[in-house]
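A single protein chain has been removed from this complex, and every other one stays in its place.
Here the chain labels run A, B and C in written order, and each chain numbers its own residues starting at 1.
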């Protein structure tokens, strides 16, 4: 199978779905770039090149550059979705949700329920998450917990190119609003990706590696750090089961619970800050539903409760590291439950 | 001590602080009402009357009616705070954060950190939360988890008039941005409230009742439902310790952990939806730090993962009830940990 | 444009339906039959009907928190609406939306909206669907004078111009947003003029005069349908009730409402106009009134009798699939 980067996988997913279904459109700031300029059209193809080339094949009517106007972009996408298109809108950085969240939170997410089941809002919002590029406090956040918390939204956090393609096609075909979170440090990450279209169902976790000692649930880029940590730990004789939920809403609760029922020990790794985010969500799930199997405290590995610092030296401390993950696993592994 | 409603307590707190400090201003939509009209000034005094009368004493320069323009209101408040005022801005319903969240998330909350500690942003945002008035999906949410998750913000959820006054005065004197969440069904709730100004520190929970069997942590209006449930349970011989954290950020972790270390059993009650919200946050805290003491699964009582329905019959099912709380407590109380 | 007798009767019937619907809602609300908040449209009927009489079922509108009038003008069934306001299973939204979220996608009514400024961006989306799928449909947003100051509304106008979409922005200037007069809240005091600055044709018309609204809307809708882009219309109008049922209206001048009802009632204006011009006689107009009265009575009876939603509706329809 051909090796493709996440960027390529996403681009391919978009192109294939646009070919298949004329109702699929792409809309956002510089998704092509150069609209009405003296230079080239498709000058950007998205700020990190994910939508490059689409305008050549599908034209200005379906690859729509917009002003800097996120509320109008999200509203346009929501309004178009509920009237018959299947828009893929781009929110360049998830940090920008602050200028457009109403159209997601109170409009797109709630139409179906408020209108008594009569609306369908097949909308995808592609957005970038993550720290690690010294992009500082307003361009580095991992805000998927906010989307996850909103009833009516689905939320996807792919960690590799194969999943990225299958999940994006699923998102486009899905009849509900989906937030698709791309980690900005992973676009060049390659994996084997089939040329033909395929889907990966939402709510089905990927078991990245098997192990009986400790369960690690990790999200997005943290899957790779957790895998690194697991390699180290394997050499120490600790076998980790690594679970990548792939979608935070719906969340594959069963796979997580089954694993913890077997291992009795859980570490959750999430690049987001610690309060009211996914690590606490999963920890609470397990504390409520797999308590009988738990042999150690549930450990969370998060960024600290701070904004993302600019300086690379601080940012490196900010992002959970393989070392911190390994340390957390060692802790829960070495924990002796005196009562049990 | 005189009995005062939460509405009165808040109004008194505002008036006393405005008297004390000329830098305190109130700004929002119809916080007075009738600006430039043929009728009366102070025609509203806030849609539910909390700011009534302030304009009479403090004038238009300090009780500022605005257009419907939440981004400008929050931005004005943030910009004013960082340059020397101490604004109390009103976000009428917390549901409206979607049209103005950037000024809170990326501006006010992050100034101090991004600017290397050189900024102070003494800003209070008063906002209404909660279901129960058939105000439907866009006027009934309890979104304080979103504020709680943001580093740089503090978040207050008072449950009674005494706390409301002390916490609001604290919020106004505090040098950080504070989100002050008022439950719309509690404005008429009365308690003994001293006439003189006083403060309640942030991050200090209130132990509403003592008990050794089960710890209940409940927030905002749910404190009262939990108390009702505890009354019922007391008759059945189950003694609950009821903790009202009063502020979700900072959170008084110690009081919660100490209680669970004693009771070994925890139920968290939160009117918010279940995913990535305060109940999971507190459950995760305990699963991580009081695991050794836990004798039963941590139970969460939340609204379901749905928007808030309009019909009163459905809304009643939506909001956690004293019955559901009691049932959850009975479950954890009756749980037998076979391993321990 | 000359309206046919049929068209005149339809317009009058729609306006009277709105008026009587709202009067009755006020009544039923005070009697406790309607939960939540209601915002009544009485006084503004010429705006909704003047605009929507140019729209067909394929066209879209997005409304505001004050959405009953737009719904009726766009063809929603008043009985189903009333059932919704009464929070009944058989309501337009199954009792889950209520007044502030009343919607009827089958009739191109994209919903009342509890968020001021929530609708205009959605309308751009509906207009984009029309353009992309070659549907020749038009999308209209209704926004208040208060909502005209919301950033989302401005963004929607700019976007509509940039993409040259078949959209019409109707600003219902009923003088107040809650208790705040537009003269205070709209810095320029000129909503149409400000809209024009965004690069779209914009006019201000009197909402007392159905015919003035109708004519301005005809031009705007035709322009949109012809592919010539968006327009804006400011309708100078007034509301006969408070912001919501229960508003003490202290911000109003003494006698203000009484005088509005006397001088600025679009129904009265309409009757006078068509009578004086000999277009419709009193008997025909009165026949409409009784027809509507029966309709509204029926709507309330059905609404009262209808069952509440089933308990399992609480968890249904959050997603299509999950």
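Following the convention adopted for this analysis, a residue touches a chain if its C-beta (ideal position, glycine included) is under 8 Å from a C-beta of that chain, and two chains touch if they have at least 3 such contacts.
The structure displayed is predicted, hence computed values, not measured ones.
Engineer: Just one of C:194, C:239, C:252 or C:269 touches the chain that is missing; which is it?
Structural biologist: Residue touching the chain left out of view: C:194.
Engineer: Which one touches the absent chain: A:95, A:176, A:213 or A:244?
Structural biologist: A:95
Engineer: Who touches the missing chain here, B:106, B:127 or B:160?
Structural biologist: B:106
Engineer: Which listed residue (B:31, B:85 or B:326) would be found touching the missing chain in the intact complex?
Structural biologist: B:85
Engineer: Which is it among C:185, C:266 or C:280 that touches the chain not included here?
Structural biologist: Among C:185, C:266 or C:280, only C:185 touches the chain that is not shown.
Engineer: Since one chain has been left out of the picture, which residues of chain A touch it in the full complex?
Structural biologist: These residues of chain A touch the chain that is not shown: 29-30, 33-40, 42-44, 47, 65-72, 95-96, 98-99, 133-139, 304-307, 309-314, 317-318.
Engineer: Could you list which residues of chain C touch the chain missing from the display?
Structural biologist: That gives, for chain C, the contact residues 149-155, 157-162, 184-190, 193-200.
Engineer: Against the chain that's been left off, what residues of chain B make contact? List them.
Structural biologist: 23, 25, 61-62, 64, 66-67, 69, 71-85, 87, 102-103, 106-107, 110-120, 151-152, 154, 174-176, 203, 250
Following the convention adopted for this analysis, only the chains that are shown with their structure count from here on.
Engineer: Just how far, in Å, is the C-alpha centre of chain C from the one of chain B?
Structural biologist: 36
Engineer: Would you mind pulling out the distance in Å between where the CA atoms of chain A average out and where those of chain B do?
Structural biologist: 30
Engineer: Scan chain C for residues touching two or more other chains and write them down.
Structural biologist: 93, 95-97, 101, 113-115, 118, 151-152, 318
Engineer: Multi-chain contacts only, two chains or more: what residues does chain A have there?
Structural biologist: Residue numbers touching two or more other chains: 71, 102-103, 106, 110, 113-114, 151-152.
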